[in-house]
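Right after this comes chain A.
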Amino acid sequence: MNLMKSLVLSTALVAGIAGQAMAETNVVIAIESSVRTLNPHNASITLDMSVAGAAYEGLFKFNTKMEIQPNLATGYEVSEDGKTYTITLNKGIKFHDGTDFNAEAVKYNFEHEIKHKLRRASLLTNVKEFNVLADDKLEVVLKEPSNNFINSITHPSQGMISPAALEKYGEDIQSNPVGTGRFVFDKWTRGSSVAFTANENYWRGPVKVDGIEFRTVAEAGSQLAMLQSGQAQFISTVAPAMKKVIDASPKAENVRVPTIIGRWYSLNTQNEIFSDVRVRKALNYAFNKEAFAKVVYNGDAAPMTSPIPSDLETYAEQESYKYDLEKAKALLAEAGYADGFKAVLWSKNSTLSLRSAEFMQQQLEALNIELEIIPRDTASHYAAGDTLKDDPTRPVIFDAGWSSSTGTADWALRPIYQTGAGSNYALYSNPELDKLIAEGQITLDPARKQEVYGQIQEIAWNDAPVIYTTVDYRTVGKSKALKGVDFLPDGSISVGDVELVK
Partner candidate 1 sequence: MPQYILKRLLGTLGVMFVIAILAFFFVHMLPGDPVRMLAGEDATLQEMEIIRQKLGLDLPLHQQFYIFLVNLLQLDFGNSLISGDPVYDVLADRYVLTAKLTLVCLWFIPAGIVLGVIAATHKSKFLDRACMIFSVSGISVPEFWLGLILIQIFAVKLQWFNPTGFQSWADLTLPAITIGMMGTAIIARFTRSAFLDVLSENYIQTARAKGVKRFNVTYVHALRNAMLPIITVIGLQIGFILSGSIVAEAIFGLPGLGSLLIESVVARDYPVVQTLLILYSFHFVMINFIVDVLYTVINPQVRLK
Partner candidate 2 sequence: MSELLEARNLNVRFNTMFGVKHVLKDINIGMAHNEILAIVGESGSGKSVFSKSIMGLLGERGTTDGSIWLHKGKTSKSGESTGSIDLAGMKQTELEEIRGDQISMIFQDPMTSLNPVMTVGKQIAEAIRIHQNKSMKESLEEAGRLLDLVRVPSGRKILGVYPHQLSGGMRQRVMIAMALACKPKLLIADEPTTALDVTIQAQILALIKELQKELDMGVIFITHDMGVVYEIADRVAVMYKGEVVESGTLEQIFTAPQHAYTRALLAAAPKLGEMTGSDLPRSFPVLTMEEELAGKGGNVAQIDGHAVDYNEDPLLTVRNLQVIFPRRHNFFGQVTHQIHAVSDVSFDLHKGETLGIVGESGSGKSTIGNAILGLLGEAEGDVRYGEIDLLNPTPEQRELVRKDISFIFQDPLASLNPRMTIGAAVEEPLIIHCPDMSAADRQKRAKELLQQVGIAPDLYRHYPHEFSGGMLQRVNIARALTTNPKIIVADESVSALDVSVQATVLNLMMELQRNLGVSFIFISHDMAVIERVCHRVAVMTKGQLVEVGHRRDIFENTQHSYTRKLLAAIPQIDFSTRQQKTFELINDEVPDPVFPVGEAPTPILMKEISPSHKVATE
C-alpha cells in the first residue's frame, strides 16, 4: 500500500509541476471535434472558422445578437441602386508578419478566394469587381443589387489573411495562419490542439492574456473535468446531467445561448399523401414541440415559431401549430386518411437524431401513422437525401436542419424553400414564394425587405412542407473568471477581448 502510494504520488508530483508551470494567463478552450483547416476561406465547419478567428479578423463582425459591428472596417456606404458598396478601413493596422493591412490587401484576399475556387468563395459570387479607391477605401461593384452583401463578408469565414503569407505558403496557409488578430499562431497538433500566443502589437491595444489554446476533447465528461480542475476555462459541450455540477461550482457557470440552428422534418411534397397540405398541417398539429424540447433536448431547445429562428433579421412570428390532436385527426380525416398511412423516416444515426426520430414515431402513432425509421450516418443520410428527387413518389420524412451562417433571412430561406434548391428535401415548389425570394435579394428598402421576408415566412409556414420542430439552444460552460469569449447564435465561438479576472 505504501509503495503504491508513494509511486502514485511521485508520478503525480511530476505531473503537478508540469501543470503548475503553465502560464496562468493561458486560456484553454475545450472543443468537441478536431480542427480540419485553419484557412477560414476554405473551411466548411463553423468550429474551424472559430479557431482560426483567434488569429483572423473580418471587416465586420457579429455581436451576440447577430447584429453587424465594425471591425477592421469602420463602416460602409451603399449606392442608390444597391450595386456599389464603398467600405472604409481602419488605418495603420499590420498583419502578424508586418505586412500592411489596407484596401489592396482586402482586394487581394477576396480575389484570391474567388480565383482558387475556395470553399467560401460562394459568398462572393455576386461580386463583379473590386476597386481600390484609396489606401483605406475599397469599392465593391456587384452584378445584381443586393441588400445582404455586408452580411456575406461578415461571415466568420471572411477573415483577412496576410497577402504576403498567402504568396509564401500557398495551400499551406491552412496550417500557418497569419492575420491581424489578437493572437499569433503558435502550434497546431493535429487532432489535439491549436495554440496561439498574444499579439504584442495588436492594433486595439495590449492583449490581457499570454495565449489561448483550443483543445479537442470529444467526451463531454472529460471537458467537465477540465473545467473543474482548471485545465480549461471554456468548454463547448455541456451534457444535461452536467449542468447541475457546473451550477454548484463556485468558479464556473453555464451559459445558455439561443442559436440560429432550426430543425425540422421535411415532408416529400411530391408524394401523393404529403402533397395534401391538410396532411402536412395535421402532422404539425400532432407534434408536441414543448414535450419534444423537454424530452429529447433536455430543455436546450425552443419550439419554432417561424420558418426562421427568432435571432435572424426580419424574423416574423407566425401563428403557432399548437399541439392539438383532435384538430390533427380532423384534418387527416378531411384529407381521407382517417385510418392513417405508412411512411418512412430517414434519420441520422446520432443518439440525438435517433431519439428525435423515435419521439416523432410515437407522436404520429396517435394518428395511426406507421413510421419506419431508417437511420444512416451523416454522409449516407445526405447522399440518400440527394437521391430523393430521382424517385419523388416515396412517402419520405427527412431529418433536416439549417443554420444561416451569414445571418441573413435570404440564406435561411432560399436553400430550403426555393424550387430545386440544394437543401430542399421537401421537393417543395411554390412559384409565388420563388418570386418573393428573388425580390427579397434585391430589395434595399428595409421596410419593404421586412415585408417581403414576412410574406415568405408566412407562406412557408402555412404551406408546411416540413414538420417544424425546434430551434437549438446551446449550453456551454465557462470559468467565471473568463471574459471576452462568447458563443454566438451561429454556432461560432467568438474570441474578443479575452481576460482572466482574478
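We take it that contacts are C-beta pairs under 8 Å (C-beta built on N, C-alpha and C of every residue); 3 or more make two chains touch, one makes a residue touch a chain; residues count from 1.
Regarding candidate selection, all candidates are chains of the complex that A comes from, given by their letters.
Note that the structure is a prediction, hence the values are computed from the model and not measured.
Engineer: So which of these touches chain A in the complex, 1 or 2?
Structural biologist: It is candidate 1 that touches chain A.
Engineer: So in the complex, the part of chain A that touches candidate 1 is made up of which residues?
Structural biologist: Interface residues on the chain A side: 8-9, 11-12, 14-16, 18-19, 30, 33-34, 36-37, 44-45, 117, 119, 122, 171, 174, 189-193, 215-219, 221-222, 225-226, 228-229, 231, 376-384, 386, 401-403, 405, 411, 415, 422-423.
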